[in-house]
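Just one protein chain is left out here, and the rest sit where they should.
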Amino acid sequence: MRTTWTFPKVASIVGAVILAVIWLVPLLWALDTSLKPEPETTLSPITWLPQAPTTEAYRSVVEQGDLIRWFMNSSVVSILVTALTLVVSVLAAYGFSRTSFPGRRVLFGLIIAGILVPPQVLIVPLFQEMTGLGLVDTYWGIVLPQVVAPVMVFVLKKFFDGISRDYEDAARVDGATRWRIVWSVMVPMSRPILVAVGIFTFIGAWNNFLWPFIVTTDPSMMTIPVGLANVQGSYGLRYAQIMASAVLGGLPLLIVYALFQRHVVRGVGDAGIKG
Amino acid sequence: MLEDSPPPPPYRPNRRAVLGGLLGAAGALALSGCGSLGGKPRVREWNLFGGGDGARLLEIHKQYVAEHPNVQFEAHTLAWGPPFYTKLAMSAAGGRAPEVATLHLSRLKGFSPTTLLDPIPVDLLNEAGINESDFLPASWNRAMVDGKLYAVPLDTHPFVLYYNTDICKKAGLLGPDGKIKPVKGVDAFVDMLKAAKDVTGKYGASIETTNPWRMWWTLYGQLEGKFFNEDGTQLILDDAKALEALDLMAKLAADGLVPRSANYPALVAQFSSGDVGLSFNGEWEVTTYQTAKMPFSMAPFPVVYDVPKYAGDAHTFVLPHQANRSKDDTKATIEYIAWMLKHSAEWAAGGHIPAYQPVVTSQEYLDLKPQAEYRSVAPDVFFDPDAWFSGSGAQLQNEAGAAFSGVFSGQSTPKAALAQFKAATQTLLDTPSPV
Partner (left out) sequence: MTVQTPPRVTPGTPATAAKPETGKPWKERWAGLFFVAPFLLLFAVFLAWPTVYGLWNSFFNTSLAGVKQEFLGLQNWREMFNDPAVWSSLKNTLVFTAMSTPPLVIIALVMALLANRRGVLGWLLRFSYFAPFVLPATVVTLIWVWIYQPGFGLVNGLLTAGGFAEIDWLNTDNRAMLAVVITTVWWTVGFNFLLYLAALQGIPAQVYEAADIDGANGRQKLFRITLPLLSRTTGLIVVLQLVASLKIFDQIYLMTNGGPNYATRPIIQYIYQNGFTNYRIGYASAISYMFFAIIVIVAVLQFKLFAGRKEADA
């Protein structure tokens, strides 16, 4: 298609780019600061680019060691949350969509009601419960409450409801059990939506602040967001180091996002969020 | 979105295997997360030293680790104040607390020692060479609750005056000996700040306006103000004295002698960048300014009013409650505490005045500069009011910070700020104690 450069078209591109630059400036400023020697960070008037760029701040931050530990914790927690949420929710959604058992309607209604319970109001009793179960400062303590996602069961059940039973019946004729049908028919057929909710579950788990903040007190068990907020690894003038740790803390998901942007964007549409 | 469901895929029986593998991998990772090294006793230490004292502690810990290869040692600095104390309490409630932590002496009773702390085994402490006689009776007694020792005093830390020697020299504030000339009285105090401001062109002194408790408590203490009645059930604040202190703080900000708004990092940055010639702060930033190779020294905070009183507190070591405290770990922990006390001359180099008397009287400590300039004020340290909601980083200080920071910024008058603070304190008094 030929492009005619009308004023509105040019203006919209310029506007879009300006907006993009505004959105990128904070990130660039963090990067900029992290490359300055500490004394330069508190100069006034401020310097725009580092006069003597150095990676000193990064070296200090990495040497303190905690960040690497938190990165590992975040990875373990996010993978566990994503995998368990998907498995548990798929099974439940299948159960509610395709089987019947006594109390099914009541239970499903209960789960729908659970969507209304904001996790934020449960922090106090949930922490007490974790104390009782001995799960404070453990991976399971961080992970398990995040696995309960009634909204996910609801979305997947709705999706499964829309999948024709013919495929399932065909598989059954071949002798497949229900269990096998879930994994060999329902899951492959729901792949786009599972990828989408999986990505967002992962981002959500990686960035979750409040619950890991409540349930971890031991710095060696903290995730990246919690550790960065609670543990101080350097002293005195340390703006460059703080920005270096912010850059490192944000980088993993930025990379993941840059690589999977297509899936993320399409996923939002596929996940049935589209109106 | 349902209309365009994809066609049925071919059978993929390996799904389950893939999924199982994924979970297995995650599980393996999870397990590797809580491994601990074989038979070595473990000492995990949490502290709240976020200033120059933290940098000093890091060095001391390096030496400790080098000398104790048989102890699995790990230290962490958590964000100062409410975040630290909240995490410490939650970890003790959760039963997986660290072996040892620092705690302000002023927080001891309000921390619920009988449930959230484990008593210090005095016999082990004696075995490690530390005895009651090594401390001033006052500090030892404050560490006792219900007849049991719950804390081992480490230091005392008064509110002091830092001064930039170059700036103060230009301002004519130094005496012939190169030390700052002691000032007494409100007028002399204000003149000192004005002189410094004239040299810097910005402010006279840096101060943490977002948490001005120490400044106010020092001034109120110098006016001989009282806070609670004898049994701690009634607020008997002297309005006139409280207001006099607040009025002075408002004046300093209004005249541009101190910033209208500065948080803690800004206080440090302003002093180290030379935006101010003086700084009102605890004595724990010595290492920061030494590292920055600044021309500075320290002195007691001026006696602005009637009597020498300096807001302050003391750091102690405590054993947070553990559900299953290991005997070996506890022994190593007590030995760590003893080692730290015996090395508190190095700790003192970071600014704090040691509690362990053999060090206090040692030549090594007596020779320390600029510590020698202010250590005489230790007996005049003015502790926070005694209540479950009071002490360093506790609710009462937060309420004071909320109310009084407006006095600096100009968003609140001293009268309004005092009324707000008194109301908040009364509410706290009326709240049933949770400990």
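The first chain written gets the first letter, and so on, giving A and B; residue counts start at 1 in each chain.
Here is the rule we use: contacts are C-beta pairs under 8 Å (C-beta built on N, C-alpha and C of every residue); 3 or more make two chains touch, one makes a residue touch a chain.
Remember, it's a predicted structure, so these values are computed and weren't measured experimentally.
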Contact residue for the chain not shown (choose from A:155, A:176 or A:221): A:155
Absent-chain contact - pick from B:77, B:395 or B:425: B:395
Interface with the unshown chain - residue positions in subunit A: 6, 8, 12-13, 15-17, 19-21, 23-27, 29-30, 33, 41-46, 87-89, 91-92, 94-102, 104, 107, 110-111, 114, 116-118, 120-129, 144-145, 147-148, 150-151, 153-155, 157-158, 161-166, 178, 182, 203, 206-207, 209-210, 214, 224-226, 228-229, 239, 242-243, 245-246, 249-250, 253-254, 256-258, 261, 264-266, 268-269, 271-275
Hidden partner interface residues of subunit B, rising order: 2-3, 5, 82, 85-86, 89-90, 93, 112, 114-116, 209-210, 259-263, 266, 269-270, 275, 389, 395, 401-403, 405-406, 409, 411-412, 420, 431-432, 434-435
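Simple rule for what comes next: only the chains that are shown with their structure count from here on.
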Centroid spacing, where centroids are CA-atom means, of subunit A and subunit B in whole angstrom: 35
Touching residues on subunit A, where the partner in the complex is subunit B: 39, 42-44, 66, 72-73, 75-76, 79-80, 83-84, 87, 127, 130-131, 134, 136-140, 159, 162-164, 167, 170-171, 174, 180, 183-185, 187-189, 191-193, 214, 217-221, 229-237, 239, 269-270, 272, 274
Residues of subunit B that touch subunit A when the two form their complex: 1-2, 5-6, 8-9, 11-13, 15-16, 19, 22-23, 26, 29-30, 33-34, 44, 46, 49-55, 58, 74, 76-79, 83, 87-88, 90-91, 93-98, 265, 268-269, 272-273, 275, 285, 287-288, 291-292, 323
